[in-house]
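We show some of the complex, not the whole, and keep each chain where it was.
By letter and in written order, the chains are A and B; residue numbering begins at 1 in each of them.
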Amino acid sequence: MGLLTDFGAGSEHVGALHAVIAATCPGADRIDLAHDLVAGDVRAGALVLARLAPLTPGAFHIVVVDPGVGTARRAAAVGLEGGGALVGPDNGLLRLAAEAIGVVAAVELHPLPHDAPATFHGRDLFAPAAARLASGAPLSSLGTPFDPATLVMPELPPPRVDEGLLAAEVVTIDRYGNIQLLAAGADLAAAGFTPGDRISASVTDRPHPVTVARAFGDVAPKGMLVHVDSHGLVAIAVNGGDAARRIGAAPGDVVTFTRWAVTGG
Amino acid sequence: MGLLTDFGAGSEHVGALHAVIAATCPGADRIDLAHDLVAGDVRAGALVLARLAPLTPGAFHIVVVDPGVGTARRAAAVGLEGGGALVGPDNGLLRLAAEAIGVVAAVELHPLPHDAPATFHGRDLFAPAAARLASGAPLSSLGTPFDPATLVMPELPPPRVDEGLLAAEVVTIDRYGNIQLLAAGADLAAAGFTPGDRISASVTDRPHPVTVARAFGDVAPKGMLVHVDSHGLVAIAVNGGDAARRIGAAPGDVVTFTRWAVTGG
């Protein structure tokens, strides 16, 4: 049973999910996939889930990044090829992982009683549903079927690519200050940037020199590089340093790469 | 085996508890209930434990929020109805959960040798005791019985309630900026505040308008609401925002709600 939330590592909300699952499905191996997602960052959650869920074929996952809790968003369970399932809000969080693994069916969870006081959907709706599935309950017993093709797609703006130009949105920044962008290695190549090139990266007006590289060791200590990271996405890093701090990037910012122009006087 | 501490998620101190329990009681399912409590915040720990421990009937819990380690506070194990136990400092941390579940007996743990060098009570006293209980040792083998009625009560100042007035202390603020108060839904009603009312919330002099609501979706995006949260406590939140930042509240502050006065000129 994978757990992925934006509740914060070590929070009582994560503890509540664990406790409900442990009580309902004692034998389940619970795996903390991630809990430090930026609060409400559905698309980052969707990408992380799509990377991690395929690592444990057949597993059930409870996934809660739910800024719209209490609104009309659908509460869903998605049955996967190979036997597992994803359980969480259908707000864009589930679709990429579902597509990565393959979907066999989807249901909208039976709602909690309308007058239930003091509800916490993770604890009261999603965790019990996931635990029931992991205990062998059929997906159809949990809710009303819907067409998996209607699962909400997360907002993932594609990069802008041209000869000598790549502009892409920052999707995550990790604790080392590595800046992950919504662009794939192929986009970097399509812009004509190849390893060894010295190019320019801008978030605001000020351009920063970066080297297109394969690995951190390809640049000098404290040198900045753009590379294809371990998830296949374009990322900016500083060898032994913090790229996000150096160029002042935050999730949602657009980074623009162009050829480095040496302007003469 | 539940673990609840203020050691910080991912800290080596939490790792030490896990390692001791894993080595002593290999089959035990260890559940991280919470580790991100404000350092030394015994009453928040007491409330979290009272919410989470009942979710796993029969479980053993090691609980360490212990600003008075090394002082005269009692080290305790409390046997619970249904077969589990709570193990930790008797400084107010254990009583609410013990009462919520029901107590059958309590012992003061046999102390560590007085001249033991370099002791860490979580690792050296509480974890071994909890692991022994989980392995089947009787409570009486761990220490000297005491009257559970003498378990220390945490300091939980009651709210001040009057017609058109509710004043209550902030007990926790979560990572979303939701402000949880030491007041129950009944207190909100007793003050005469009902869903839909627009009232005033003040921490310092400046009043902020808030809407009494049942759910986040009852107010506009970025609107502030006061509601009964998923733990049954009165809480202030911003729909899609951070209430603590907006009104500048911190744990221990008192929030005062009054009717919203439109003062004319």
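Going forward, a contact is a pair of C-beta atoms (placed from the backbone, for glycine too) under 8 Å apart; a residue touches a chain by one contact, two chains touch by 3 or more.
Computed from a predicted structure; not experimentally measured.
A.B. asks: Number of identical chains in the whole complex, 2 of which are shown?
C.D. replies: The entire assembly in this structure file is built from 3 identical chains.
What we mean here is this: only the chains that are shown with their structure count from here on.
A.B. asks: So chain A and chain B are the same sequence; what rotation in degrees superposes their CA atoms, nearest 5?
C.D. replies: A turn of 120 degrees brings the C-alpha atoms of chain A onto chain B.
A.B. asks: List the residues on chain A that touch chain B in their complex, please.
C.D. replies: Residues 7-16, 18-20, 22-23, 26, 39-40, 67, 69-71, 117-120, 123-124.
A.B. asks: Please name which positions on chain B make contact with chain A in the complex.
C.D. replies: By the definition above, chain B touches chain A via 2, 4, 8-10, 29, 31-36, 48, 51-52, 55-57, 59, 174-176, 185, 215-217, 228-232, 240.
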